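Working notes, structure below.
Let's look at chain A:
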Amino acid sequence: MRKFALIAVPYAWLLALFLIPFLIVFKVSLSDTALAIPPYTPTLKDGFGALIDGLDLENFWFLTTDDLYYKAYLSSLQIALLSTFLTLLVGYPMAYGMARAPEEWRATLMMLVILPFWTSFLIRVYAWVGILSNEGLLNQLLLWVGVINEPLTILNTNTAVYIGIVYTYLPFMILPIYAALDRMDDSLIEAAEDLGCSRLTAFWLVTVPLSKNGIVAGCFLVFIPALGEFVIPSLLGGSGTLMIGKVLFEEFFNNRDWPVASAVAVILLLILIVPIVLFQRNQQKQAEAEQ
Partner candidate 1 sequence: MPLLDALDLKEQSNVSSPVFAPWDDPNEKPLIRFENVTKRFGTFTAIDDLTIDIYAQEFFALLGPSGCGKTTMMRMLAGFETVTEGRILLSGSDIAQVAPNQRAVNMMFQSYALFPHLSVWDNIAFGLRRDKMPKDQIEARVAEMLKLTRLEKFARRKPHQISGGQRQRVALARSLAKAPKLLLLDEPLGALDKKLRQETQFELMDIQEGTGTTFVIVTHDQEEAMTVASRVAVMDEGRIIQVATPANIYETPNSVYVADFIGDVNIISGTTKPAGADRYHIDWAPNQAPIVATSQNSFSEGQTCHLAIRPEKITIAKDKPEDTENAVQGKVLDIAYLGNLSTYHVELPGGQVIKAQTANTRRISNRGITWEDPVWIRWNATAGVLLEQ
Partner candidate 2 sequence: MKRLSAFNITALTLGFAFLYLPMILLVIYSFNASKLVTVWAGFSTQWYGELLRDEAFLDAAWVTLQVAVISSTIATVLGTMAAYVLVNFGRFFGRTLFSGMIYAPLVMPEVITGLSLLLLFIGIGLDRGILTIVLAHTTFSMCYVSVVVSSRLISFDRALEEAALDLGCNRFDAFRLVTLPIIAPAVISGWLLAFTLSLDDLVIASFVAGPSSTTLPIKIWSAVRLGVTPEINALSTIMIAVVTVGVITASLISKRNAVAAQRDAQAAERAE
């Protein structure tokens, strides 16, 4: 039956290459490290009974004993939260400015926001290395102007990570907020002013509440990927920058401890479930409101 095949093909693909791999991660997180290929035990070759018997929560206990992981989770949360907030601070005025711009500019402005999104993520992060380094362009400029006498150390610090996250995820913040503001009827502001609001109170009482869904969507779109970010902390952050994506990557490739890396991944996912569910709710609410 054609209908069955239409469902079955993408379904089977996703089961085989999304769900099953994730179940394997879960299983490996319960296994022990071993000097073997693959470097964990037990495997299916040991028989199903032995496989079940060999699984335990040891790796998760290990994560609680070594405060590296604990700190990495907390610092990831902190960096993701703060950079989401900073992105909102930068993104909202831009989205607002775009929505207020003359009709014929908007398509161009929109294209300017989307263009970086199509440009390689890695290259955009890399662009900051040359700007933020000690002998980089920013320090050269500041020294030349005379604001500072010594070059500032920005690269390889958390500050650079914040800049990197705000920079790369800015379009994700601008687009949903712009969409919300663009839909808004201008006469609402006029009505608020007519009823006695000042410009600022009209903004607070009308514009901000009406763009709330866009703000929430934008924040989640920045927060969720920022939490598991690997490239930005590795390239712009220093040895002191602890982010869980980086820890996982290093655990896997440098220490070759696959079970612990898997346990780190499982916990990261558990942390992510909360914002993802909240995000889904927000999107649904918005979709219902539009109907």
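Candidate entries met the following condition: all candidates are chains of the complex that A comes from, given by their letters.
As a convention for this text, a residue touches a chain if its C-beta (ideal position, glycine included) is under 8 Å from a C-beta of that chain, and two chains touch if they have at least 3 such contacts; residues count from 1.
Because the structure is a prediction, the values reported are computed rather than measured.
For chain A, the touching candidate in this complex is 2, chosen from 1 or 2. Across the complex, chain A meets candidate 2 through its residues 2-3, 6-7, 9-11, 13-15, 17-22, 24-25, 28, 38, 44, 90-91, 93-94, 96-98, 100-103, 107, 109, 111-116, 118-124, 126-131, 133, 135-137, 140, 167, 170, 186, 224-225, 227-231, 234-235, 245, 248-249, 252-253, 258, 261-262, 265, 268-269, 272, 276, 279-280.
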